[in-house]
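One chain of protein is taken out of this complex; the other chains stay put.
So, chain A:
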Amino acid sequence: MNEKEVEVLEIIEHNGRLAVDTIAKMIDMSVEATGALIRSLEEKKVIIEYATVIDWAKVDNDDTIKAMIDVKVTPKRDVGFDEIARRIYRYDEVKSVYLMSGAYDLSVQVEGRTMTDVARFVSDKLSTLDSVISTTTHFIMKKYKHDGTIFDEGDADKRIVVSP
């Protein structure tokens, strides 16, 4: 990965909506070369998706429930944790899966319409998987910061309009 590629990634990670000619000016390259560079990053699946960070708590009729579930599993010979992780991440309810060190093995983030939905997913689907030994479910009550973005802070510019 060269310097300009890394720079483009840093820029669009925080703002996927910048026009190519704006990015080109920022990194001091031609519009054509910048466009080509972005396309190649997309083709190589370095850029996987252009996503938006939304504060769903501000959406009135948002009723999704989010939970983090600590999962203990028995790793299998040859495939270790990968096989069970794959089985888990294929469920639509599952938003992310991490292999963890420490008291449990997998951290699974789940979303559902109601608490009952989530509870049912855990008891019916997750707990009954062969290698799963135990689960501990934590419901997320409020998001303060997510992926580096602070949610509950006003970012009003506190500077005076013209200064020396």
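As a convention for this text, a residue touches a chain if its C-beta (ideal position, glycine included) is under 8 Å from a C-beta of that chain, and two chains touch if they have at least 3 such contacts; residues count from 1.
By our rule, contacts and distances are computed from a predicted model.
Within the choices "Lipid-transfer protein", "Protocatechuate 3,4-dioxygenase beta subunit", "Aminotransferase" or "NADH-quinone oxidoreductase subunit M", the name that UniProt assigns to the complex's undisplayed chain is "Aminotransferase".
Seen across the whole complex, the unshown chain contacts chain A at 7, 10-11, 15, 18, 22, 25-28, 157-164.
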